[in-house]
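One structure is given below, encoded as structure tokens.
With one protein chain withheld, the remaining protein chains of the complex are depicted in position.
This part shows subunit A:
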């Protein structure tokens, strides 16, 4: 320990590399589950930090930086990478050592970044990743010759199988020891020789890469034949788009089919927990707060964890196999019809799970107006928080029948229609935006289609673990607080003696609901719905728990949905139910989304514009739905 004690604090390593170089897999291999995801101060770029113990016994901190092709940042994401490695980032000292990750099968593209990083005058290690794929394709790289040509230590790795990690750790130890020694001797770092490259600088870098490859590449190998064959089918003009839509359709069916069993388990667990706690507490306000307010309320949100995980499972698989870039390729022309960039597909698809990561993923779009247009329509994608509302109303009003010989459920079909309505309206809004406020040509599409890869179970599981943690943290904080507030609003003041209606009728929530009711009557909403929408402003899924409270039910999760569904089926007309579904397609009811829009656009204007246009659409759609359905059904 004494030899590394020269450095103040643990040494800091930054992982830098092109997108698709296996950087995240290497980060996972080095840190395992010991990683934290937070935001950089001032910008909402995710900052992934992990820690590990080096073979020499030093505690090492490692940062996973956003992937980039160049230090010439083009998007907010790449700006973070540039600023961190250049040491321009406030509150953050520059990394002691940079580990540059390069795909061994694609050195011609990846080595230029290494040359740029070398100009910084800081210690670099080159991790030559995906060596197994390179060998399988007959590509032979001489790591020793590469190291000699670049003047940088080179370590071959296979991150997804955690091969070569030990060698990399040893090299990190050596480089850190050397860096601390030299910085003590030279009292400072080498001067930074990097400046933004011009086109002729880039050509010079490119020639240098060719010289390095001439010295180190023994055999160039063949391009991936498998990738070419798969693409011949999946990018086929006639097969490509139908296959993509089939994948998306299966994904939404799986969200319901796969999540059903774990949801039942969580539900049973919550019911048991509620009963046990309820039996242990004396009757009174405290028991009511704990069982009805906290357990029932937070439980009604927790139960959607399986569905969120199934969605993210698909998104992670699509990303790690390399299909996501193909989807952007396939959709670029269609999305171009409404003025959107093909790359907007990834934020929009993420928004099906939750608009917050979706809006943050829009950072990869370089152009500001393209990015704003994508952010503005992202909340129209049906996020998983709408599922509880949809599930409840569909269970109450749509018969559980199967069609096409049991292949497709009618309820699933209605759900698919709701998703489609969200997508189509998003495209319509984008179309209008790109022709009015966001005029101008689209940002160019210059996107690498990475070779297809089998995803690693470990990396997918770590990704899911991260998402679960973020969701549970939200359930434990924002939603927990809202549930207590809601319980308070629904409990006080207490009903007078000899009251006939449910207690909530006399509470603050009841008063608020009754006050809002005249506004919502033209779209067919009852005063109970009006009450549920008040806490539902904080998060959509809260509306279900709120309806449960309004109808004085005490069950949680599925049991609540079950009994609530029968109450609603008896209490609401079909036009009211359809009107509420239409409302939820558009309503901007999520404080988290609005706050992330404010942060990402750095403007109150765009956030308020989003609230205004979505509320107008929601009210309009609900109004039309209610009137048309009433007329058709003779209501």
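Here, a contact is a pair of C-beta atoms (placed from the backbone, for glycine too) under 8 Å apart; a residue touches a chain by one contact, two chains touch by 3 or more; residues count from 1.
FYI, contacts and distances are computed from a predicted model.
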Record-based protein name (UniProt) of the chain missing from this complex, from "FtsX-like permease family protein", "Ferrous iron transport protein A", "Transglutaminase domain protein" or "NADH-quinone oxidoreductase subunit N": "Ferrous iron transport protein A"
Chain not shown: contacting residue from A:55, A:121, A:138 or A:223: A:223
Listed residues A:121, A:275 or A:440, member touching the removed chain: A:440
Contact residue for the chain not shown (choose from A:449, A:512 or A:574): A:449
Residue among A:131, A:259 or A:325 touching the omitted chain: A:325
Residue in contact with the excluded chain [from A:59, A:218 or A:333]: A:333
In subunit A, positions touching the absent partner: 69-70, 72, 74, 105-109, 112, 197-199, 202-203, 206, 220, 223, 227-228, 231-232, 235, 237-238, 240-241, 325, 328-330, 332-333, 342, 367, 440-450
